[in-house]
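Here's a slice of the assembly, chains where they normally sit.
Going by the order they are written in, the chains are A and B; count residues from 1 in each one.
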Amino acid sequence: MQEGDFVLIQVEDKRFLRRITKDFNLNYKKRALKFEDVVGKEFGTLVNGFYLLKPNLEAIILYGFKRKTQIIYPKDAFYIAFKLGINKSSTVLEFGIGSGALTAVLSELAGRVVAYEVSPEFYKNALKNWDTFGLCKNVEAINQDFMDADLSGREFDACFVDVREPWLYLKKVHSVLKNSAMCGFLLPTTNQVSRLLQEMDGLFAGVEVMEILLRKYKPVYERLRPEDIMVAHTGYLVFGMKIM
Amino acid sequence: MQEGDFVLIQVEDKRFLRRITKDFNLNYKKRALKFEDVVGKEFGTLVNGFYLLKPNLEAIILYGFKRKTQIIYPKDAFYIAFKLGINKSSTVLEFGIGSGALTAVLSELAGRVVAYEVSPEFYKNALKNWDTFGLCKNVEAINQDFMDADLSGREFDACFVDVREPWLYLKKVHSVLKNSAMCGFLLPTTNQVSRLLQEMDGLFAGVEVMEILLRKYKPVYERLRPEDIMVAHTGYLVFGMKIM
């Protein structure tokens, strides 16, 4: 580890994602971790009760990304990315970008991501998040309402839509997708899901609606039990494949 | 679509994954789909009430893979693959392969997968599954107990273990992982999780235990509701990062 690197610090059951800078300083219950304790060490080292670990994409999203809006949680984003059926030869369309969490996940699996975000504030924040962690090199991000996007002649292998009224965009989405391409949606309310399902009819087949629940356990071998509290809802996922 | 291709057929709320052969024939409630109806058609076409769709990896695993043992479900496999923190520059270790579902998912995200399976029957079945669908080109599969593997000098970026008594392998796993590399486990019972947690102590940090529940809804806009029945358990996921 050297100056400028990010480190995931595990101390007891707490986690911190921090950049190693000259003035780095983490205090936890009378224990302290400073720049000199970290720099030059290998990931995987235990220093003064602090484990210094290499952050994976999940840790970066959960603890490193600045949020201007609700993020798409890793549990959902990981499922979405594979569900879209994409790989290194695929070009994926996404809108809106939000805080950029899903984009970062799609970017790992797809060849290319074309992503729209109408809000200048969210757009700038997402770009900053990616830049900070060196992510999304294969992403073409556009600060524009997808409705106004000029995509004549372009075709996408898959699409993910995270906006409040996705039904307004359905025909345009349909027009730029390859036949049988998967399109996904995330929606917080049942009313939105109902409305979307109604409008997808005739444009998409194999429609699925689902939610993913992640339940964590306290990792104590002699007292194994779920956490007291869990996230009960992030959103409903809707998927369908473009029909002609 | 041409002879030899796989097609995902959606008819009402049923799904079939079939290879297009000369004698292809699917009957569903008095409707029939034959070779001539399918060959030459584009994915996304509706023929006689049957939607002809392009199968994604999830469909291939769920409907196409032959199972000699319990598969790792896509809901779990997708999460695992990203959680392991792997990308195109990573080499992942996996054992046991089982029916090869997780391997196929890891293979999409990682640069290289080295996978062990002790049972000749499972091993052959997994290879057949991959071969049938043209998957896992970057996988080095070995029909051997991981315990007997000669890995001197090799180092892995991540590992996933799906065997009944993973604690027996912990020290060897630890010895071939890079520092801070993520190692995951899938275990069906709480007794196994307890035992594993006990043995991971001192070898792995940032240990997490969780389960992922996928709840599907009937995609009917005016009567939106969950399915009557759901999979209640596939397994507990355990993750930890190698410490020195």
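For the reader, a short list of remarks on this structure follows.
Simple rule for what comes next: a residue touches a chain if its C-beta (ideal position, glycine included) is under 8 Å from a C-beta of that chain, and two chains touch if they have at least 3 such contacts.
The structure presented is a predicted model; accordingly, all values stated were derived computationally and were not measured.
In this structure file the homo-oligomer totals 4 copies of one chain sequence, with 2 depicted.
One rule holds in what follows: only the chains that are shown with their structure count from here on.
Seen as a C-alpha superposition, chain A sits on chain B after a turn of 180°, to the nearest 5.
As a whole-number value, the distance joining the C-alpha centres of chain A and chain B reads 21 Å.
Contact residues of chain B toward chain A in the complex are 8, 10, 15, 42-46, 51-54, 56-58, 74-75, 77-79, 81-85, 87-88, 105, 108-109, 178-182, 190, 193-198, 201, 205-222, 224, 236, 238, 241-244.
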